[in-house]
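All protein chains of the complex are present and in place, except for one that has been dropped.
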């Protein structure tokens, strides 16, 4: 098992047991409820199914809570590598991460507050987030510019006396439709004349602040991802106290960089959990449905595809686990190539296996009758979220070419 | 232009002009109306946007109507090859086929009635379909069996005196949610002991017949494709007069076979129209958005992908046009390999180009702000509809191996 | 058959009959002779197997000779489209093109002389080439520069009184090892200050001229392609009379451009013939060898691959035939995107099918026991010869983007 620590193995066993006992049995029912009641754009009507709230309580009671956080007092103190297999396990069900209080973007936001927040910020926002009472969002991508280049960002965060004033528009702000979403961490341009990576700031903006207008929820292929949602939101001269700035003005990129590594691991491991689940669904269906006198899995190249997915998933998992290990042992910077690499590789591994799993499910695979479409949306969105594949490929290339420049010296 | 007839070129020019003048200018507005008003599962509330009805009238008035039908009196009498480029043009907009009364599955159903219907059937159903007053659906795929093997079909069509009794369940019945949908052509099993391809029948079933229950609409990745929809419908001892049988009992496969060839051409050419449109959107976006100081098209392998899509689309179009030519000149049977081949190839060509076009649009590409998600749903569904890719690949293989068996004799 | 002319069909039948009767029966024997006697780098010892010379006489006697040349007096006067299927047929055997006096680069060189040569040049060089008495080569690619960009060329062709002086080095000069090779058409830089496409010249250089040094033959993966060979040759102040210049000094690119279109068709159609032959070998072997109780073709995804190759070959052939048609009807310039496109597509189609054919032949497929390695060398070299894939992809992209610039005006 790639040197998993005993502690990690133990937690993994407990999370697996919880999934088996509590999540899988009610998953279909909950997903059907979401599809039927909340499968529309009117996000103000969305609710968290009561079964999810109940499961949150149960997970919290069992100590399977906030496991992503590398702090021994506030959580279990697991390292990135130790948490990674748990994230995979949670990724096997789209409803699971919230149940364990480990869902994006709250995990990343909590990490930012944990590492860079003031005591006041922690008390006001981190504490209720860790208790799972509120949700948070992260405002990064903007509709008017190619946000793959973060320096294109046009939202302004301007100091004005004891306040900062936020003006601009963000979209694909995940979780914005959640009824418990209370606060946004917004990233924006403060000083266009500063050094390229010292121009931007991060600031905490309560979603009920004046001037914050949630315009709409965006769908992924027509699915609104209730009760989380991906929102478009405008900031019209929103004023918050300067104490809401995280770190200091101009520190946005530095903070974003730190947030980066573990978040990538989480995303990728969850995606691999979804990939494993999809492969299971593909195989189970392929063995049980019969055409032309044979189980589907024996027809055409279906069997070969299963083998190829197994090899792709195993490699992608090792790549991600290895990256987590480097982050833990040598830091984010040492893993620059790999952090980009896994982000360029894993979502496509998932997209490919779900696509094949859909195919073997026939028409049903396209519908919400199975969880494949949800996984497909995860995969397809993840190829853009947090930087498109192409940006990560370019980063891998850049890191590769650095080796040759160093040789010159 | 691959030997396009003068008549075909002329119609192509007129359809292009109509698209430019009447369809493209209102397309975004109509799609937004559909998304906002009808983007949900409550199909009984769906309406056809009034602008579409107006455009139907205009197309009919201009004689750009029923062009798919190879009859000189009822329509323009275009051959499959002559109509093919028009289908491509219509495929450039998801709203266009209905406007020209050329949308699936009505086209296929009208062809069935045209070739195999009785005079009474033609008068009752073909005539209003040709006038665009009503819509029809085709009940083929079933939820409980691998429908890629059509002989798995479990719906029963049993003669009982002057009536036939239909019992079973169909899904992915396209167009079932349309407010004008009035009749289904249902295929089912009549005589399980007959020769393998003489067991099934096709029968006309009015959708208001007793025992016909439209259970729900199915979504493709969460999109319900309003106002058409893909429905699940049960037939509970539905009784229709024997005169509703098309051809005769047991003739279902023979009729389906005849329906096959031109329908494939239509599907594939429309898909290629969508592919061309997607490539245009990809290029336009790629030239206008800037990241890292360059238009996106100059970054990474984006430009190379454009070239590859151009080559893939051009080849797929020639493949489809060639197939149409063989159908016209030598019949469906002579084109067996190619009819399967284009169905295995073209939807993936479309899926690939849309996927890349989405990618270059960033987050926006995933939303309904552009028409890319609609094209993506077309592509992904088409890889299953009318037989999955794998069945068509198997057919190409079978036809290939026949050459070697013939050599033995 | 895609509107093949009657004349073309008739010649096709005759070439097929010739191949069946005269070429296939002796092919293995001739290839074994070449492998055993000439499978080494000592090109001065290479001979043309006598059986080939005999077959040349027979083909000439039957009028299956110089069919590539679009002249009714000197040859059959076939258009590019009419000759294309004959080229495919000849491509099915690596020894066939020479037998029909239709092998590269002689065909291209003869076309150059035919279109641009003086009467004296025609008499001296074209006439014996058309009779198949001598062979010619084309000196283009150079070892010291990236020859994918032809303007990088460093060989100098300088006028000096009544003579021109050639100095430089060429490699991958195909056919240079052939015992009958007598003359090279050499392309080089004459005026570095002229307009970018008017700097280069083409000149006829007898291979026995003083200063012409054939340095060595280059192998493709270790195969020297005897008795043709790909040579490296240096020109050390080689002096030829000015009358050896083709067209005029500075006209090199213009002439190369004209040589381009039909040559691409020939290359690609021959490659498709090799692809068809490879697919046949793959299927025949796959049906006859048994493992784990099944013919190999039934195992894994072997069958699916056959289907995919069939679809790829058919599409690539239509693409090439269509391009030939545009060249014939509208000229090379009108087919710019397609001429680049087929060159980027077809060699890879061949490489893929040969690679799979090799795989199904097991170890034997890697050896010269079958003709697969020869086809593989053809494919792999063709992905570089006459411009690498990447240059052609870039050309397709450039042509595609032109459409958008035109819209601006």
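Letters A, B and C mark the chains in the order given here, with residues in each chain numbered from 1 onward.
FYI, a contact is a pair of C-beta atoms (placed from the backbone, for glycine too) under 8 Å apart; a residue touches a chain by one contact, two chains touch by 3 or more.
Computed from a prediction, not measured in an experiment: that's the story for all the values here.
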**Message:** Using the touch definition from the top, which of A:146, A:204, A:249 or A:394 touches the missing chain?
**Reply:** A:394
**Fill in**
Note that chain A touches the absent chain at residues 2-3, 283-284, 287, 297, 303-304, 306-308, 310-311, 314-316, 318-319, 322, 325, 337-338, 341, 344-345, 390, 393-394, 396-397, 400-401, 404
**Fill in**
In the full complex, chain C touches the hidden chain through residues 36, 39-41, 141, 143, 145-149, 152, 171-172, 218-224, 230, 289-292, 296, 299-302, 358-359, 362-369, 373, 376-377, 380-381, 383-385, 388-390, 393-394
**Asked** If the missing chain were put back, which residues of chain B would it touch?
**Response** 300-301, 303-305
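In this section, only the chains that are shown with their structure count from here on.
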**Request:** If we define chain centres by averaging CA atoms, which chain lands farthest from chain C? Would you check?
**Result:** A
**Message:** Measuring centre to centre with CA averages, how many angstrom lie between chain A and chain B?
**Reply:** 37
**Request:** Calculate how many whole Å lie between the centre of chain B and the centre of chain C, each centre taken as the average of the chain's C-alpha atoms.
**Result:** 43
**Fill in**
Within chain C, the set of residues that touch 2 or more other chains is 303-304
